[in-house]
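Of the protein chains in this complex, one is absent; all others appear in place.
Moving on to chain A:
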Amino acid sequence: MDGLLLEPTLYTVKGMVILDNDGHRILAKYYDPSVFPTSKEQKGFEKNLFNKTHRANAEIIMLDGLTCVYKSNVDLFFYVMGSSHENELILMSVLQCLYDSISQILRKNVEKRTLLENLEIVMLAMDEICDGGIILEADPTSVVQGVALRTDDIPLGEQTVAQVLQSAKEQIKSAILK
């Protein structure tokens, strides 16, 4: 039974990956240097992971000694990895936060094209969720607040009426859909 008790540490997440529907990497972060230290190993793992997960929508899989939780939408696959002894529900809450934050950032259009158009914000969001393997924030609203949204760049006075209306509409829509 040795080693099954988890060492109390904040370093929970081993990696976060977003792949497209061909299994190609869009964004990937690996936080533990002992897990897949080289880019080649990482890509190999991602290929394997994608092959095992793209058909079955099963949410969780054990692969190469890691517990991987995942979620897909249209043409995107989101993965969060942790050690095989890690509490799966903690990993799930990280994945949920990643997905929901991105969904809010992309205004519910979670697909490859919009994601690439907003890639910089998605990068910031991933950085806000996990810092070097430590869960920094698991609440999507805080994450979205933490990253500077693009429309906020333009002071309200400089936005066109159409822009203001558009953003108001979207906000109402998302509030209702919630």
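The rule we apply is simple: a contact is a pair of C-beta atoms (placed from the backbone, for glycine too) under 8 Å apart; a residue touches a chain by one contact, two chains touch by 3 or more; residues count from 1.
One rule holds for everything that comes next: contacts and distances are computed from a predicted model.
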{"item": "Omitted chain (choose from \"NEDD8-activating enzyme E1 regulatory subunit\", \"Coatomer subunit gamma\", \"Multifunctional methyltransferase subunit trm112\" or \"DNA-directed RNA polymerase III subunit RPC3\") - UniProt protein name", "value": "\"Coatomer subunit gamma\""}
{"item": "Hidden partner interface residues of chain A, rising order", "value": "1, 4-10, 25, 27-29, 39-40, 42-43, 52, 56, 58-65, 69, 87-93, 112-113, 116-117, 119-121, 123-124, 127, 131-132, 134-139, 142, 146-148, 150, 152-153"}
